[in-house]
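Encoded as structure tokens, here's the structure I'll be asking about.
Shown here: the complex without one of its protein chains, the others still in place.
A and B are the chain letters, set down in written order, and residue numbers restart from 1 in every chain.
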Amino acid sequence: MSLDLLLPAVVNGLLTGGVYALVALGLTLIYGVLHIVNFAHGSLLMVGMYAAWMLATWAGIDPYLALPLVGVLMFGIGWALYRGVIGRVSRGQDQAILLATLGISVILNNLALVLFSGDGRTIDTSYSFSTLELGPLLVSVPRLISFACALVLAGALWAFMSRTETGRAIRAVAREPEGARLMGIRPERMFALAYGIGIACVGASACLLLPTFYVSPQVGDSFTLVAFTIVVLGGMGNFPGALAGGLLIGVTESVGGVLFGEQLGQLGVSAVFVIVLLVRPAGLLGRASG
Amino acid sequence: MRHWLPVLIAVLAACVPLVAHSHFLVNLATLTVFSAFLGQCWNISGGFGGLTSFGHAAFFGVGAYADAVIQTRWGISPWASLPLAVVLGAVLGAAIGFAASRAGLRGSYFALVTLAVAEVLRVIASASPITQGGLGILIKLNVTPGNFQFSDDRVFYGLAFLMLALSMAVAQWLTMSRFGTQLAAVRENEDAARALGVAIVRTKSAALALSGGLTALGGVLYVQMFLYVDPNIAFGADRTVEMLLVAMIGGAGTVWGPVLGAILLHVVADTSRIAIDAPGFAPMLYGVILLLIVGFLPKGVAGLKGWFVRA
Partner (left out) sequence: MPDAPLLAVSGLSKTFGGLAAVKSVALDVPAGGIVALVGPNGAGKTTSFAMICGFIRPDAGRVCLAGQDVTGWRPDQVAAAGMVRTFQITQPFAGLTVMENIRVGAYLRIANRAAATQAARDVGTRLGLGPMLDRPAAALTVAGRKRLEVARAVATRPRLLLLDEVMAGLNPTEINEIVGLIRQVQADGVTILLIEHVMQAVTALADKVYVLAEGALIGAGTPREIAGNPAVIEAYLGHGAAARMGG
């Protein structure tokens, strides 16, 4: 196995992994605050990608420029989903929430199928295939930009959660909803906000993925699994874990694909997932918790 | 049996496709009954056992590929795949149940690991030469009963009906047996159950083995009806979702729930096709119904009618 093949694979994996990490951050935020596993995550990513695709194809807006727009749109969708559906059933049993998020994902996946049919769609930008020379490597420009944006957004999210009043309120509610209520914070609002932010992350990631990826009604499912693997690996609710996990999975997928072919690269990810779940469900970095 | 009249009506209604001279009716009935069967299989572990699985396609696919592979690769009679499928499905079920219970995986985590297992199998099937990868396996048309292929559709209908009857018998057994009660106890409250002597790992594994073995039979019937299987048909998420929907919408943990659910879903599918005939429209409606059920009718349609047969 030559370094010529391995090194670009690792670099590619890291770059893509950065964006995966952003997707996973949304998922881990939702779990950390609401304690629900958002099975609709991948489907919402797909919705974001279609939104970005429509803006690019019909309004000529570059995905990177559309990012704020799509981010806000997806925030709104997430917030509305929580208020309208998830929040309503969260009073019931765990199974109800599980099924609610599954239901949302089924609706979204099939709505996409009805509206756009099953074909994959891509966008062509002027820079889609540009590369940059970094030492011995040829790095894809869009991937590099996406990676950088993902890191910036992750940093912004971290700053928001730790430095702002609202961010702290959300974290308070995550730890102790009743206590937070006594301090005048309304848990329901914070939950909706947290869900919205999680989906905004997904919306941003959608814009970052579209230049180098395709969108179809089925992509949701494959991203859901990747996101879960990352979050489980890094520990549910664990921010640094999601980042590290994202990079790790990106590299695993990329290197696995180069070594064993596209299909088996995916197998590596799923296998990692099953093993981590069975052996150490708290994740490599997570705390063993209830 | 208290509700003998509705059961009699149901059985009589089930006989109609056999005597009516309508391909359409027979096909519709076959698909509905098959759907109900798969839903009941999911119901055994998911409804009665409370083990919400998002990867039951794993069992279906294992049965389907067992059937396809032994026929095309080794020329073994497809009838032999029936017991083979049951064994493979049961072993897989027991393995998942054992590993997941030991790791203490419940609720969402359990759903996740089942999702992952189905996905792992899907990828393996896509890459393995034995299953002919993404191309799938095509069964040669050779219509003789010895080959498990029939010229008369009604035979398949009858077989699907028998499978449904078998799965309902198992469900009924769960409502009346010691194992079924212990499974219900585990579902309702694990700690209390173990304090009363119920072995959790063993009970969950047995439930999944039972469900898995039955589901795998469905895989065999599917392959013989359609003579084709590929990784997505076998292990795809759509398969699991439909099984789950049928059980949940009809009423999880009840014997008749999946039957009601299958009928409802197929009625929805066929009427919606009249309105909008686009792929994905009917499944989208299923999702909406699932949300409505979860939000307003957690016991499913069966809860409405009070036909509850509790475990």
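In this section, a residue touches a chain if its C-beta (ideal position, glycine included) is under 8 Å from a C-beta of that chain, and two chains touch if they have at least 3 such contacts.
Keep in mind that this is a model prediction, so the values were computed, not measured.
The chain not shown here is in contact, across the full complex, with B. From the set B:S22, B:N142 or B:S177, the residue in touch with the chain omitted from the display is B:S177, counting the whole complex. The omitted chain makes contact with just one of the residues B:A10, B:I200 or B:A278: B:I200.
Mapped onto chain B, the interface with the missing chain covers residues 176-178, 181-182, 184-185, 187-189, 191-200, 310.
The rule we apply is simple: only the chains that are shown with their structure count from here on.
If you average the Cα atoms of chain A and of chain B, the two centres end up 31 Å apart. Contacts from chain A toward chain B in the complex involve residues 36-37, 39, 85, 88-89, 92-96, 98-100, 102-107, 109-114, 117-118, 217, 221, 225, 228-229, 232, 261, 263-264, 266-267, 270-271, 273-274, 277-279, 281. Here chain B touches chain A in the complex through residues 50, 52, 54, 99-100, 102-105, 107-109, 111-113, 115-117, 119-120, 123-124, 126-127, 133-134, 237, 241, 244, 248, 276, 278-281, 283-284, 286-288, 290-291, 294-295, 298, going by the rule given at the top.
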